[in-house]
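Missing here is one protein chain; the remaining ones are kept as they sit in the complex.
Just so it is clear, A, B and C label the chains in written order, and each chain counts residues from 1 on its own.
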Amino acid sequence: MGKIRIGIIGAGRIGRLHAENLSRCIPEANVVAIADVAPQAAEECARDLGIPKTFENPTPIFEDRNVEAILICSSTDTHASLIEQAAEAGKHIFCEKPIALDLEAIDRALEAVKKAEVLLQVGFNRRFDPNFRRAQELVTQGAIGKPHVLQITSRDPEPPPLDYIKVSGGIFLDMTIHDFDMARYMMGEEVEEVYTVGSVLVDPQIGELGDIDTAVVTLKFRSGALGVIDNSRRAVYGYDQRVEVFGEKGTIVVSNPKPDTTVLSDTQGNHTPPLLHFFVERYTDSYIAEMKEFIRCLQSGGEGPVTGFDGKVAVVMGYAAKRSYEEHRPVRLIEIDPGLGL
Amino acid sequence: MGKIRIGIIGAGRIGRLHAENLSRCIPEANVVAIADVAPQAAEECARDLGIPKTFENPTPIFEDRNVEAILICSSTDTHASLIEQAAEAGKHIFCEKPIALDLEAIDRALEAVKKAEVLLQVGFNRRFDPNFRRAQELVTQGAIGKPHVLQITSRDPEPPPLDYIKVSGGIFLDMTIHDFDMARYMMGEEVEEVYTVGSVLVDPQIGELGDIDTAVVTLKFRSGALGVIDNSRRAVYGYDQRVEVFGEKGTIVVSNPKPDTTVLSDTQGNHTPPLLHFFVERYTDSYIAEMKEFIRCLQSGGEGPVTGFDGKVAVVMGYAAKRSYEEHRPVRLIEIDPGLGL
Amino acid sequence: MGKIRIGIIGAGRIGRLHAENLSRCIPEANVVAIADVAPQAAEECARDLGIPKTFENPTPIFEDRNVEAILICSSTDTHASLIEQAAEAGKHIFCEKPIALDLEAIDRALEAVKKAEVLLQVGFNRRFDPNFRRAQELVTQGAIGKPHVLQITSRDPEPPPLDYIKVSGGIFLDMTIHDFDMARYMMGEEVEEVYTVGSVLVDPQIGELGDIDTAVVTLKFRSGALGVIDNSRRAVYGYDQRVEVFGEKGTIVVSNPKPDTTVLSDTQGNHTPPLLHFFVERYTDSYIAEMKEFIRCLQSGGEGPVTGFDGKVAVVMGYAAKRSYEEHRPVRLIEIDPGLGL
Partner (left out) sequence: MGKIRIGIIGAGRIGRLHAENLSRCIPEANVVAIADVAPQAAEECARDLGIPKTFENPTPIFEDRNVEAILICSSTDTHASLIEQAAEAGKHIFCEKPIALDLEAIDRALEAVKKAEVLLQVGFNRRFDPNFRRAQELVTQGAIGKPHVLQITSRDPEPPPLDYIKVSGGIFLDMTIHDFDMARYMMGEEVEEVYTVGSVLVDPQIGELGDIDTAVVTLKFRSGALGVIDNSRRAVYGYDQRVEVFGEKGTIVVSNPKPDTTVLSDTQGNHTPPLLHFFVERYTDSYIAEMKEFIRCLQSGGEGPVTGFDGKVAVVMGYAAKRSYEEHRPVRLIEIDPGLGL
């Protein structure tokens, strides 16, 4: 009794990951159903984790009165519509990022959430990484005074498949979007304008699809603070995720966690092992903490740590970065969504 | 089907920790019963983890034909006798360290295990720490050639309660015993002789109980390699657990994992957070890996990664270190157990 | 015999520093005269270091047939004219940066150097820092393959006096100019376009003078590689000078050298001492190496490690960054100097 009953839509990599974390690490949650357009994925997950019901179509989950909350882990193009349906069914919602690539669809989804007075938490898991969280707390506590400059280095170990890149919305909406959210999280204020330079240096096929694979995005915050994000689709040495916040009283650097603490010294020098490979390894703890926070909010009420507005702004920033690259000029966020200026 | 059915004796801190790890992280295991002299501890654990049966006395667990393996997590004075009973009942055994403080009792227990042809794994969890494991693999692979000098720094954040110290067997059998096992694990060979210096520097009450709280133990290995262990019962900055293996082709240093990767720089310098507090935080992963390895051995056969002999030698080393301190001279292990010279 | 005879113009901080390094660390050089508009500065330096002649006006140094090379360490507004005079006198020249704030004056000076066929080395000392030098060698050797992204963090511990800022040419020509040269040195190729964001966050009086104190400059290299420089006039934790070159086969990070290797661990965490305060402490070795290289080139011939062209391009980049900030748009270097496009 007292456990939060959860239905999951999508049994792919991320859906299954959340299902495992909820089942194994969060006694306060109970996954009661899982749906996937590929029924065997849902069934396999259900069997391994003891989830009682599986569906091909999410409708029965929305209709199940026992289900209190929905995790939306299906493909991006389905997110907004599923949020609307879940909200109309009175379910609380955790939705993977991005909410949608279409800003109007996002607005409709957020409107539905608002009307239904349900919780919506967007899946910016990096906010829950203990390293970034500790840094953000230090910033908030005033350890470095007023922030002046933000640096984010965010490099993937390898590009996604070309078929994925085609539908991804491009590097800014697929990859940098996490960094845009990190920027707002770390600095505690809004970005006013972005400027982008980009190149195709990793794989010419990415360029042929109209996308880029290497980018530097400059941010101007409302307070006058500055920021910079550098992205690459391929860091051969592993998943490279670093943040620095520099301010009037000091600086905080978050470096990459290492897979182990050994140092081998030989005639060639001193050697430590390569970085963790990718997000599943690096952000393991963040995914668990993200779900714990979702469950905690459902139990205690409150707005949730990553709101629908957070989810929307990151998409707006993605479009602004894209337009900046295309038009070769700085772009203000209100050019993308005049409503953000209010 | 196919899950290993396990009974746990002892629902205290370590028993409960193993129960949680088996239930949550090891799908191949099934904890079917737990016993504790304090019935409510067993019941609480059973309720939280869904363990079907609880007992005050372990006998029903030995008698239960469905139980394939036993975890002995009760107080040290009960270990040897429970090993004998478990072996006689044909159960495989995981036993926390030390097997016993009495060498004859250890011999009897190991004899019973041998006779029954069951697996016995002793709870030297640090062997499964990913950092030390990686170092040991590098040594084994020849990364530093022949090892010459071993250094182990092993300091607790605070002394145990005085009531515990009274029955602990003293610092060498309670605390250094882990380091003795680490020494053998890292170097892949046996120690021949030890020499100890010790002092009471942390708490005079520890001295009044006839124990010491600060010690340096020198090791001489059979190959001529040398080793040194330094222990303190109180490192105010946290649980300090480091190892270095120096050899003909290089050196491997294992430093302490940090709780997070932030560095704060201000006018006073650069600051990182304190070490993880104690073994539960530091060795979280090792306890899970230890259980996984136990289950894996039960499934596949084989001798097990920490044998009864390993368990015994560490106790012999503890007595040798103690005698060295008391008699103020180097002590050979065969003085404690002539059988080790064979 | 065989020593290179040198005259120094300017006995201020940097002139004296070079005089000391030449006198104490470079047996192949002989400082034979020093001039300064403040005669007592020249005299004091001469007395301390055993320099035989001092002057208020540099003319006698140009006229002295024994003088083979001149160090120009006077104020920036005198550099170009002194280069011309030195070249006409047939002297080899080391000139502090920048050559001039006026591009036509630079061109005239370089023309004079070319005509006289003397050596001109410009004082971009950071190229001789052993840390950056090692990184540059690794890049050149192909350790990271083709470079993709350059990051330079360059923060002073405190702003210069306001009176200096007034005549400094602004942050880009005074401070970032070093980073522009570092960018070209590390990447081994030319920048095509820059984009700047800047703010007044450190001291509003800097803003009142029409300058800024915090800036992020994005670089686009000809190959498509990207770069970013972040500057602040005040890092309270010390002089912060870091570089990263990320490429197709790896990344090279150059971090700040620490004043000592102690780590203090206490209940509050782990602590290392603050960074070296400023350039005199941080770049001590680079100033010596810079002079050694100048002397070596005089002895062996050759073009010199930092040419007049290098000196000019950094100034062009400074103007491009300034214009980008003022006009709020990306600026190509050929807008500043069409000749660079050749």
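Rule of thumb we're sticking to: a contact is a pair of C-beta atoms (placed from the backbone, for glycine too) under 8 Å apart; a residue touches a chain by one contact, two chains touch by 3 or more.
Here the structure is a predicted model, which means the values were calculated and not measured.
Of the candidate positions C:V37, C:L138 or C:L209, contact with the unshown chain belongs to C:L138.
In the complete complex, the hidden chain is touched by one of C:T76, C:S168, C:S265 or C:T307, namely C:S265.
Touching residues on chain A toward the chain that is not drawn are 236-238, 265-275. The set of chain B residues touching the chain not shown comprises 146, 148-149, 151, 153, 155, 195, 197-202, 214-216, 218, 220, 224-228, 230, 232, 234-237, 240, 246, 248-251, 328-330. Residues touching the missing chain, restricted to chain C, are 24-25, 27, 48, 130-131, 134-135, 138, 143-144, 249-257, 259-267, 273 (touch as defined at the top).
Following the convention adopted for this analysis, only the chains that are shown with their structure count from here on.
Of all chains displayed, A has the C-alpha centre closest to the centre of the whole protein C-alpha set. The distance from the centre of chain A to the centre of chain B, with each centre set as the mean of the Cα atoms, comes to 40 Å. Centre to centre, using the average C-alpha position, chain B and chain C are separated by 58 Å.
Distance between chain A and chain C, defined via averaged C-alpha coordinates, is recorded as 42 Å.
In chain A, the residues that reach two or more other chains under the touch definition are 249-251.
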